Every structure is written in structure tokens, then in C-alpha cells.
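With one protein chain withheld, the remaining protein chains of the complex are depicted in position.
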Amino acid sequence: MSKHHVTSTVNGEPVEFLCEPQETLLDILRDQLDLTGSKEGCSSGDCGACSVTIDGRLVCACLVLGAEAEGRKIETIENMAEGDTLHPLQQKFLEEAALQCGFCTPGFLVAAKSLLDRNDNPTETEVRYWLAGNLCRCTGYDKIVKSVMDVAAEMRGE
Amino acid sequence: MGVDGNYKWVGKRTVRPDGTDKVTGRALFSADSSMPGMLIGKILRSPHAHAKIKSIDTSKAEKLAGVKSVVIGKDFPNLPNKTISIGILAANFSEMSDKLMARKKVLYDGHPVAAVAATTSAIADKALSLIKVEYQVLPHVIDVDEAMKPKAPLLHKKMITVGVDPAPTKASNVASRCEFGFGDLEAGFAAADVIIERTFKTKPAHQGYLEPHGAVVSVAEDGQVTIWCSSQGQFMVRSYCARLMQIDEAQIRVIPAEIGGGFGGKTVIYLEPVAMALSGRAGKPVKMTMTREEVMRATGPTSGTSIDVKLGATKDGKLTAGEAELRYQAGCYPGSPVGPGAMTAFAPYNLENVKTVGFDVVVNRPQAAAYRAPGAPMSEFAVESVIDEMAQKLGMDPIALRELNAAKEGTTAPYGPKFGPIGNEQCLEAAKNHPHYSAPLGPNQGRGVASGFWFNVGGESVASVNINTDGTAVVLSGNPDIGGSRASMAAMAAEVLGIDYDKVRPIVADTSSIGYNDLTGGSRTTFASGMAVCNAATDAVDQMRTRAAKVWDISPDAVEWSEGHARPAGPNAGDFEPMSLADIARTSAKMGGPITGRAAINAQGAAPGFGTHIVDVEVDPETGHVTVLRYTAVQDVGRAIHPSYVEGQIQGGVAQGVGWALNEEYVYGDDGCLQNTGFLDYRMPVASDLPMIDTVIIEVPNEAHPFGVRGVGEVPIIPPLGAVANAVSNAIGVRMTDLPLSPPKILAAIKNGS
Partner (left out) sequence: MAQIEYAAPASIKEAVGLMANGGNSARVLAGGTDLLVQLRAGRLKPGLIVDVKSIDEMCSISVNKNDFRIGAAVCGAEVNEHKRLKKAWPGVCEALDLIGSTQIQGRATLGGNLCNASPAADSVPALIAASAVATIAGPNGRRKVPVEKISKGPGKTVLKKGEIVVYFTLPKPAPRSGDAYLRMIPRTEMDIAMVGAGVSLTVDKSGTCTAARVAIGAVAPIVLLVADGAKALIGTKIDDAALNALAAAASAACNPIDDMRGTIEYRTQVAGVLACRAALIAFERTRS
């Protein structure tokens, strides 16, 4: 079996890895790069727990082959805080109890950040549809949606 | 300090101590740990719903390079076929072992038949494909009513129904019958002006936790076992593994990983003993994680049910009698939650004549596992639907009918005991007065109301509070934190100790670091383990009072503890400068050594919880699609230790209940195999399916708990089934009795008028 040599940028750092053709980016992140913050909830793109961005585009890492990461820039939950300063979304999730078990939380945060990077004034409906690919079984989404709306308002200076 | 006190930390919205790890990806869940030399374990599962295993040939798999061990049913100890109690659980280990790894027969699509451990995931997959199993396929039965028919295929040829006198002579799929109630039903129905009889059906619903089951298990050469796994109880895992594998509990150390949701579904084990067997043979640690397909095919949903309800009332709204027969799917072995279903069905009501009969029925499905308020959502859905219909027939407001017949302090519960102080009436009143209840409805919209009841649970808990010499404290407890319980434990300890919340570090200890705890379930943790934490903190306070008394040379009884300081109890005790916790802790070496408060209790006095929900829906009359427009949930929680997480529990329970009511179901083919094995077609609510969920917290304190806690997690999943069904029924003018209320079912009902 021929392994592919892949060079990419993960969380701002250059990385190189060898992957088998069928290995997903999620496999690589979790098993080779020790970035276990992206979670495997379904392996079929239905739960969003493995949300990452590739060249700024939000995707499920379970639906990307490791080999496709060649030359790309990948951002994961592990790079969301800057040094010891949490991203406003991370801070708001803590303050508003927008997590219970915490398993889906990294995916929600990555997805919500991707929304706010594009749109700092989303409606509740826009937030709900943007996050529809992130399943949460604990919270009923209420506090998650509120937190995202609140952070958006803070970013707008309201 | 009392149940009605003003608190500094209890009731505050603190940031949870484990929060930062969970928003940064640092928290380690079951699949996130690895060990040097670790193997990957995988399970081969039955493709048939019901079949005899004629032979299993693992020889080719064993010879594959990279395969380190292979196990099948005969590699597990055979155990006596009897039910044993462990804490709040009861288990038949012979059956449990057969569920882990089939012996003579497979009983459902997905039943494990063999397992392998190999150096890579790909080799393990290949090894599974090399195992040859010869099956003789048997007729199967999936539906509960079908399984009860005299000619239904039998899962267990010797199973005689328990609880029937005289005992039947013929085997059946009915494992047991239970009965609750009192009074004279005949007289009760004779006194009724209106009698409603209806049959209801619900589908099995999966707990739907986002984290698939996973475990890393290491069996050392000396037989010592270390297990890292996510579960609702590390002690449950230890007890079960010890009995299933026939080794001493002291040889097993279970280290709890963070748990990615459970809702009851992780009160049982699937992988750990298999990984033990594989690891023991291979001499290396083994990691096993389920795929989502495995979770759906082979882990416990709650039961599908079929329920008859009969309710009588006078024309002025007094309920005269209530009767229900409940038939619950247990899955492949006995053990559906029909008992609690039968106990809770009529619990929100004050009935003089009531009877519920339950049947626990085996079918060719995975074993039912606990799911939030096990058994109650289905039976209370049936009763709440009939209550709604009764209100319509009587021309009464549905909350008024409930208020008129509400169970209250002194009411005899249908399952026997008299209720103490309960918040049922307060919930109904708060719902009635909520602006939601009087808001106008538009065309094609309907409003539904339903109540819910759950016992709440106590049980065994151990806690330690270690006072550090710098004036901080570490709180050790033994229940996995499934949704913020560390925050609650820290708040209660801070309150009792009188120090700041952020000076308290709560730890979920492993099985070798703390004494036995029953698992996280039944809404027991904040009540029972919380009580243990309070008692342990009080024990530490008592020790510190004693030390202050020594310094002051007065009786310990003359020292009181307030705001984190030992103080003379009054002018007669003497005039001494108060000593802070930090002062006392700093000198602990000279004053008798470290200060550690301990508590080991079997918590009694769990107090019931009630809730009332209101929901508005809109039904598209041309497609049958339901939109949930507005939702309000009122619940008596006794005391909200952390209001945000109490609200979160309620909102999460509502979302699960709405999913159960509208779209979640298991679809089996004619072959008895599950067709919707993933999140794509097992349709749990997504963010765009739901509105904000308003919560109203009622606090009728439980006198048995230091802060008045009742418990919160179970009640909120109960009312949504009835509330949503009532709302849809009211929107379309047809009574809907068969969940889920999927668009095709609703459109057919609109078309056919029934």
C-alpha cells in the first residue's frame, strides 16, 4: 500500500504526514497529529463534531481525505484561543453554559466562528440554519444560539 | 444554612470548573486516549435478526499478520442465570454476557459474535472479514404486539412469564407482568359521565449521545486491569466487568474519561469486557470505539410501546377512574422499563381508583437501555393525550382539568406511597399564568399542554473534601460529570465551607481513589452525591471547629462556622478573634495533620419532580409538516444549584422529547434488520428545527437535602410527547395516537379524518 506524503499547514504550523489513500483528514488530525479536539461522532458528515476549516471554508474533517490536505491551510479548535486568551465565543459558551457534555462543543465553536467571520449580524434563523449540521443532544440548542447571537452583538460593539 | 437560605454560591451561574478544557478541545473523551503498543479491537456482528450459530471459524483471521487476539462467546465465563442487585441496579450476568458476545443464538441484527484485536484498524477490519460464521436463520419478531401473539417466534424457548398466578405452563415472549394501583375500577367507571378509551403506540427512541461508546483497556501480566472509558458510572463498569470476567473488583481500576452524553444509554457496558478478553490474550492494551452504525444497531434505545388507556370523569371534571395496560419492548432479553412506566402513568393525578398493568416483552432488537425517566415518557404520553381529549369532551380548559385533579401533598401515588410536599400544582399554576398560555394562535396552529412526573433517585455515594494548607479545597466525588455536575459539587462545597467557588477544585475520581458510588442516573447525582459532598464538607468544617476549639481551649460545641471562619458561638463562649479556614489549614501539620472530610452515605429522601409544558405548533395542511413555534417548560426542581445547567437540562430534555414525538424512529426491514443506522435517517432535532425553549423554574425544596435538591434531568423529557401530540391533534382536529408524528402520518390523518 502506497502512502502519500502530504505537506500542509495546520493551525499555522507547517506539518508533514504520511497517509493511506482512504484515511480521512479527521483520522490524520486525531491519530497522527494528536489534535483530538475534533471529535468523531458519525463519520458521515451528519453531526459536525469534526468541523474544521480548510482554506477558510467550513467542512467536516471526516469527509475530507488526508491526501486532499496537500498545500492547504487547516484550522482546528486547538487554535481558536490566542495564547491564554479564549476566543469571545469560547468565553461566552462558558459564561452562558452553552455546553453540557462538551463533546459537540469544539465543532459548534469552529462552525460558529466561521459564521461570525462572514456575518457579524446574523438573525436567529441564520444562526440556526448555519449550525444545523452540528448536532447537540444535551442543550436543545437554546443557549448555543443565544451565545452566538450575543457574541455577534458584542463584536458589533452593541 | 437552611433550605430557604440566601446563598453565596448555590443558585449562582458560575463558570464550570471543567469548562475551559471543553471549549478548547483539551478535554479527553473515551476515544481521545491512547497507550504505547495499543491494539485496535473490533467486533463482528450478526447480519440476522434471529439465527442459530452453527459454527464460527476464526482460523484465517488468527493467521493474518498483525492480528494479536480473537475471541468468541465460548471465551467468556458462563455465569449463573439469576438476577443480582448492585446498588440501584439489578442485573442477570448470564444474560448480560450473552448480550456482549452471542453463544448459541444471535437475537438481533448487530448482536456481537466475535471480536479481534490487531495492530491497525485496517488489519482488524480485514480479520473480521475472514471470520466465517455459519448461521441457521430463524423466524424473527420485531413488534411488541406481534411478539405477544400465541404463534409468535420465541426468542427463549424456556421463558415463562413471571408475575402471573398461576404461572403459565407454556413459554412465551412475555418475560413478566407487573401491576400497580388501588380502589374499585368498576365503581369508578360506573360513576363516570364520560369514558375515553384509546390505544397508543410509540417507537423505540435512541438516547442519541454524540460520543460513540469507547474504551481503552489494559490487562497486565499479573491480571491487574486498567480501563479508561466513558460511562455513567465507573463503579458500574468495575462491578460488571468483575462479575462478567470473574475477577476481583480490587484488580480493576476504572478511570472515567469525559462522557460525551449518555442520557441513560451509558448505564450499561458493551465493549469493556470484550476489550479485557482481547487485551488479556494479546498482552497489550486494546482500544475499542464503536462506529455510529454500531451504536444504532446494537446499543440500547428505549422501548417501543403499545399502550391502552381508559379514563373516566364526571361531567364537572372529576376523574373517577384510570386504567392502563402497557406493553413494552425489552429487546432481546427481559428488562424494559415497563415497571416505572406503569408506576408513573397516572402519577400527576389524584385518583381513587387506578390500575396499571405492564408486560415486559422480548423481541429481536438490541436490549433496551435506560433513557431519561425510563418508561415514563411513553405511559405519560398516553395518559396526557387522554386527559387532553377528556378536557375537550367536557368543554374544560386542559390545565383547569389537571388542576382540579392534581396530585398534591398527601395524595396517594398510584404506585403506593403518599406524596410529601410536591410542586405539581405550582407548575400547573405557573403554566396557566404564563403569557404563552394566553397568546393567540393563527390558522393551522394548535397548542398542547402536558404534565410529567418522575420519582428522582437517591442511592450510595461517597465524597471527600480535602482542605489544602493554602486555604483551598479539593472535592472528590465518584460520578461522571455528564452536564455540569462538577460546578454543582463545587458550589455546594464552597457554600458549606464558606470559601470562594474558585478556591474549590472538584475532581471525578477513579474507582481506586474513592469509595463506591452508584452511577449517574435517575436524577440522583446532584441530590445524592451532592448530599455526600455537603456531608463531607460539613465533616471537614467539624474538624476545623474542633481545632479552633483546641486553640481557644473551649468546647467544640461552642465554636460555630460561618462565612469560612470558626467563631465563638456566642458571648458565653469567650472573646476570640475568628479563625479563617486558611488560618486553620496553614497550621494543620501541628494540629493533628491534614484535614479531610469524608462522607459515605446511602442517600434517602429523594423527592419527586413534576413539570408542565406548553407547546404551539403549526401544521402544513398540504404536506403534514410540523413546525414547533413556541415552547415553555415549567418544572419543580426543589432547588436549582446552578440555574443555567438546570435550564440546560430542561431545554435538552424538551428537544429530545420533541424529536421522539415528531421524527425519531427505528425502521426495520422485513428481514428484521435496522435500515436507518445513522444520523441521516435517525432524525434527531437540529438547531433549525426548534425555537428557543423558555423555562420556568419552580423551587419547592426537598427537606431531605441540605439545599433542597430534587433532581432535574428526567422530568423534562416526559411532557413533550403528550404536549406535541396534543398540539398537533388540536391543530388538525384529529387525535394523533401513534408516534412519531411524521409528515406522511399527519397527512394521512388529515385526509382520512382519523
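Each chain gets a letter, A and B, in the order it is written, and its residues are counted from 1.
Following the convention adopted for this analysis, contacts are C-beta pairs under 8 Å (C-beta built on N, C-alpha and C of every residue); 3 or more make two chains touch, one makes a residue touch a chain.
Keep in mind that this is a model prediction, so the values were computed, not measured.
Trainee: Using the touch definition up top, pick the residue from A:34, A:70, A:117 or A:154 that touches the left-out chain.
Mentor: A:70
Trainee: For the full complex, which residue in A:35, A:60 or A:74 touches the chain that was left out?
Mentor: A:60
Trainee: What is the set of chain B residues that contact the non-displayed chain in the whole complex?
Mentor: These residues of chain B touch the chain that is not shown: 122-123, 125-126, 293, 622-625, 662-663, 667, 675-676, 679-681, 683, 685-686, 688-689, 742-744, 747-748.
Trainee: Over the whole complex, note the residues of chain A touching the chain we left out.
Mentor: Interface with the chain not displayed, on the chain A side: 1-2, 4, 20-22, 24, 43-46, 48, 51, 54, 57-60, 62-65, 67-68, 70, 111, 114-115, 129-134.
By definition in this document, only the chains that are shown with their structure count from here on.
Trainee: For the complex, give me every residue of chain A touching chain B.
Mentor: 20, 30, 35-44, 46-47, 49, 76-78, 80-81, 86, 90, 93-97, 99-106, 109, 124-125, 127-129, 131-146
Trainee: Using the touch rule from the top, collect the residues of chain B that touch chain A in their complex.
Mentor: Where chain B meets chain A, its residues are 13, 15-16, 18-29, 31-32, 122, 207-212, 258-263, 289, 291-292, 482-484, 642, 644-645, 647-649, 651-656, 678-680, 684-688, 690, 692-693.
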